[in-house]
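A single protein chain has been omitted from the complex, and every remaining protein chain is retained in its original position.
Chain naming follows the written order as A, B and C, and within any one chain the residues start at number 1.
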Amino acid sequence: MSILVDKKTRVVVQGITGKEGSFHTRGMLDYGTKVVAGVTPGKGGTKHLGVPVFNSLEEAVAETGANTSAVFVPPPFAADAVCEAAEAGIRLIACITEGIPLKDMLLTVREVTRRGARMIGPNCPGLISPGKAKVGIMPGPIHRPGKVGVVSRSGTLTYEVVHQLSERKIGQSTCIGIGGDPIIGTSFVDCLWMFEEDGGTEAIVMIGEIGGSAEEEAAAFIKKHVSKPVFAFVAGRTAPPGKRMGHAGAIIAQGVGGWPEKRAALEAAGVEVVENPARIGDAVAARLKPKRKPAAQKKTVKKGKKKR
Amino acid sequence: MSILVDKKTRVVVQGITGKEGSFHTRGMLDYGTKVVAGVTPGKGGTKHLGVPVFNSLEEAVAETGANTSAVFVPPPFAADAVCEAAEAGIRLIACITEGIPLKDMLLTVREVTRRGARMIGPNCPGLISPGKAKVGIMPGPIHRPGKVGVVSRSGTLTYEVVHQLSERKIGQSTCIGIGGDPIIGTSFVDCLWMFEEDGGTEAIVMIGEIGGSAEEEAAAFIKKHVSKPVFAFVAGRTAPPGKRMGHAGAIIAQGVGGWPEKRAALEAAGVEVVENPARIGDAVAARLKPKRKPAAQKKTVKKGKKKR
Amino acid sequence: MKIHEYQAKEFLGENGIAVPKGQAISSATDARSIARDLGGAVVVKAQVLAGGRGKAGGIKLASTPKKAAEAARTILGSRLSTYQSGGTGYEVATVLVEEQVPIARELYLAVTTDRATACETVIASAAGGMDIEEIAAKDPKAILRETVMPGAGLWPYQIRKLAANLKLEREPARALGALLARLLACYRELDCDLLEINPLAVTTDGRLVALDAKMNIEDNALYRQPRIRDLADDAGEDPVEAEAARIGVSYVGMDGNIGCVVNGAGLAMTTMDILHLLGGEAANFLDVGGSADAERIAGALKLILTDPSVKVIFINIFGGILRCDIFARGLLEAVRQSGANVPLVVRLIGTNQEEGKRILNSSRLSFTVDDDLESAAARAVAIAGGNA
Partner (left out) sequence: MKIHEYQAKEFLGENGIAVPKGQAISSATDARSIARDLGGAVVVKAQVLAGGRGKAGGIKLASTPKKAAEAARTILGSRLSTYQSGGTGYEVATVLVEEQVPIARELYLAVTTDRATACETVIASAAGGMDIEEIAAKDPKAILRETVMPGAGLWPYQIRKLAANLKLEREPARALGALLARLLACYRELDCDLLEINPLAVTTDGRLVALDAKMNIEDNALYRQPRIRDLADDAGEDPVEAEAARIGVSYVGMDGNIGCVVNGAGLAMTTMDILHLLGGEAANFLDVGGSADAERIAGALKLILTDPSVKVIFINIFGGILRCDIFARGLLEAVRQSGANVPLVVRLIGTNQEEGKRILNSSRLSFTVDDDLESAAARAVAIAGGNA
């Protein structure tokens, strides 16, 4: 099993005729994802990469039954695209676009919630359930179907971790890049909740970063509600305070969000915090591999925690 | 049992030193309601009717443990008062004030929801769980403790119905006036849900009005989710279309909300719609009274309906 | 509160929304010179606070200044009866003389607040010029709705959807976004509960021009809209309803012969309903509100007595905040003041009801006093029908 995307996922690509949209639509099709529609206002009625293009999401959903969208439209129009998808009945919107103004996202997260939809991102690689569907820009071949859920604020760092897992023959149920912006649609907590409930996920790897309080919130949630083993890596241990490290989210501000605080919070929640980024795969393998025999399987569930 | 207010209710009166606030605070105290605090900015530190007065809700809640508020402040300041209560941790806010601008309420309902609180009203008589607590302006003595839930968009019409019930020795679990304004904090559906879940409520009386679609929405909800007998009266059968009948809510607009449509919707949901307003008490008595013997009690639950 | 078309258009103009050039006048001779200034061909429109003016003859095209003056003369001072104005109609005191606009198409556009979603909502239709009720009856799908995001505006995709469904060409499609933003700003700033542009013209040169404007300002917000309050104009309103507003009661005239005095809007409607159910008809809806003193009750009785068809007055009071004893004293005084000379049936119940009834029964005036809603109403119906 998996969360959020699977074989039933029917993707509409917003901004399909743009450079990024084209490139990654091909990538998704190559992976076997059902890309059923594209939207570019003004180009309705044409086909692009064999996919029918519509002027509006409303038409795309009505004609193709799309239920998931991948947003590649440029920053000035991205918030609009996300809200259009939510209004048209799309339930899962992966917003890949980077560089969307903060103020636009304040509106967007509310509008998406009001419409009962979920946004992943923005400024994220998207999500993939290996062997089932890829909705985003991650390199497909490094993934491997399996039972570890991966959730991350980062892009290439996620690939690094997935690569380590797959090399050790540890497959993934679903890998989600939630994005590094200050305002995002789906949090660590949201994903942890879904992984905890997912029968196809046995363990969770969480890739955090310094800055903000998302990891601390995740830790609080794990402590109360997650029974499955969680492994974490937090990037930015050596980043100097107050300096911007690429991601808008990766700033240590106002005395919260530093590496030591995040590690402490996660460890207090029973999370195995891996310090050496080259050994994340090893850490997971060490805990999961010996317990793969049916008789010992139950022990992967930690004791003393409430399961929701 | 009852819903929303009971013996644990601790009331703070907002605008306690005003004319209306004073008058109805006395009424609530006389009924035995625990009025633990009042708020009037600038009058903090004094006492009024023996109740301590604070400058802010924050102080009132911190000092007295108030959990419910009754708002009597004038319309220009009422939205602010409601939001202050929600932010201070008050979970139930009965906004009695009449004449609050629509635009203010658009903001207020969102802010109250965002803070996790519930508003009753505005422009409503409040609510009462007979014998336990009265938070509002209804005449206490006409009520009688019992097992019928009453929910109404109207004021004096509710008293009329309650009077008919009490005269026939049919007591009430809780009576709620949800208010007649176009934008209100708590709907028929919210109340029906709570009455359905409440072990102390055996039947529900719903008093509607022409205009809007609240009764139709209630009907749809009842059809799916309410197993207890529901009786309804809808005022305004003879009101001319397009004319304003006092309540801002009581307008027939754009082909929806007429009396025949509301009756049809309610009857299709299995609701007993009483046509003669003088016989609402009789209708309830006819269905409930003979079934009061333990052996027959089960039959008051209608068949063919899903219970949540 | 409703304001006149010409007043609404002034606000729209201030907010950057295109309206035809024109001027409101109350003398036919002015019409000629204004028409001349506007280039000759004009429209002359009666300014009354009711819809359906066109069909009632309140809107006339005039191809020359002379014909404009004639049209204004015909309309000014006439009584206009539209389907919305009630029996006697409204006397026309003002006409709006406007340039004729080169119309390619007529659309419907409005902003209102949807109570179900608690959101401002834009309503549009390609079938402009008709009433929205008419469009709804003919083809509900012709009505487009877009919910405005709370605290923000319409999203571009919503504008695109509206423009596509209204089948707008490139130019007017572009203009639509700006128009809607301004309309929405105007709606918010003026605390409207309805702002309707019907028809909205698409001109032959691709502009969007508001040919008509209906602006209702929410009564509860009037305290903070001094400019609107200053426009209050009861010339066009029913004088009885205006007097009701002045004394603080809610009054709507009806066709029956049983006058009603009730406290609370719901109970007032219910009172009308039970009279109907028992074979009678109310002469009015009247809600005296929560704090009815002698003066207000007297005012209410006087209002009812202005209707010559009233045969009996049914007083149905449920005492809550308003105590029965206080109401009874006020009623006695009010009957004296108003010189009410029709039978009175009184149902007085609730807080202090015994004392209230004692006061009524011990007075020298004669009342029919009855506790029971149905029998009291039946009594009023019987008197009205001459059967008592």
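Details
What we mean here is this: contacts are C-beta pairs under 8 Å (C-beta built on N, C-alpha and C of every residue); 3 or more make two chains touch, one makes a residue touch a chain.
Source: prediction; values computed, not measured.
Of the chains on view, those touched by the hidden chain across the whole complex are A, B, C. Between the chain not shown and the residues A:Ser154, A:Thr186 or A:Thr201, the one that touches is A:Ser154. When you scan A:Lys43, A:Arg91 or A:Arg110 for touch with the missing chain, the hit is A:Arg110. Counting the whole complex, the residues of subunit A in touch with the unshown chain are 23-24, 75-76, 99-103, 105-107, 109-110, 125, 137-139, 141-142, 152-160, 163, 180, 182-183, 207, 209-210, 212-213, 217, 233, 235-240, 242-250, 254-255, 275-279. The chain not displayed touches subunit C at residues 149-152. Considering the complete assembly, subunit B touches the hidden chain via residues 41, 55-58, 77, 79-81, 83-84, 87, 107, 110-111, 114.
Note that only the chains that are shown with their structure count from here on.
Chain contacts here run in a simple line, from one end chain through to the other with no loop closing. Remark: subunit A and subunit B have CA centroids separated by 44 Å (rounded to whole angstrom). Centre to centre, using the average C-alpha position, subunit A and subunit C are separated by 54 Å. Once the centre of each chain is set as its mean CA position, subunit B and subunit C turn out to be 29 Å apart. Residue positions of subunit C touching 2 or more other chains: 150. Along subunit B, no residue makes contact with two or more other chains.
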